[in-house]
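Note that one protein chain of the assembly has been removed; the remaining protein chains are unaltered in position.
Moving on, here comes chain A:
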């Protein structure tokens, strides 16, 4: 993984003399004090993070958290007050005039919350706008714009005006316009917030599909934690201009750093984010095929369980033995391999928790998580899955 974009100590302060406020921040004055006493608004405060090539990096926060200010710094629609933004190792904050134009024309494109479409231009001319600015010839421009329109599924709407389209369609135009210049970095400022929930879900899925094909580096702003966790490879949660926690959705869900994050993740539908590998545990008792029945019974007794998984030497799952069968077999002098059961359920490590619910209601035993080679990775107790339904 290569780092595409690296942000170091980025600060943006709005007001008459923002640079003078940097000192005040260093002295430890809070955002509120600076606003009250000096009339300056601290948009973002010494934010650092990096974004890998080809990843969807979601910046999540409520309104006023500084997320829109932050994304506007990444193409210098906002000039940072301090800090560095390195794109492919080059600090863009120093860019001016020609270099800035070239950066915006070739490397980065933006999708806006309220679409920001040019209502006086037809869909195709909206999509071709970036190419027009780049002085691409009209025929080539049209061809490239058409390609972007195809990607977002807007065929046949080229000659319409944006305001003749529905909200979802309009944002497709916005997305096509951003894709048309074939940028390496896509900045998306709450692109789906203005859409109704059904369309929003559809667009999220579509974005994931497009991303699977195009592999852009996407920085996505959202105020919706469900959206953030659905789309983000990694998520940064912002509050009052600083990043509160940064990590993969699973990491944040598993270990919320403080109460603020905790209240956020409370309402989230875990079953759609957590996979088997996130919730499985190492079984506290296992037996090997070559072990005797007595070992199996003792293991079960010690762990306080009434069934146990049986593995071979390579940790491949062979079956399951219950305590009843084991006791009976011991009297009849039979071996473990004679009484193996196969009525348990198995699953792969990537299965989402919501798919496990059905399995958990039907089985009596813990669910075994195995990989392609049948090796046991861990087990999921039924209660882990089912308690999520409450």
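Going forward, a contact is a pair of C-beta atoms (placed from the backbone, for glycine too) under 8 Å apart; a residue touches a chain by one contact, two chains touch by 3 or more; residues count from 1.
FYI, contacts and distances are computed from a predicted model.
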Among "YceI family protein", "Glycine betaine transport system permease protein OpuAB", "Thiol:disulfide interchange protein" or "ArsA/GET3 Anion-transporting ATPase-like domain-containing protein", the UniProt name of the subunit that does not appear here: "Glycine betaine transport system permease protein OpuAB"
Which of A:57, A:103 or A:365 contacts the chain that the document leaves out: A:103
Option touching the unshown chain, where A:163, A:259 or A:313 are the choices: A:163
Touching residue (missing chain; options A:14, A:38 or A:118): A:118
In chain A, positions touching the absent partner: 72, 75, 77, 100-106, 108-110, 112-121, 129-130, 132-134, 161, 163-164, 177, 181, 187
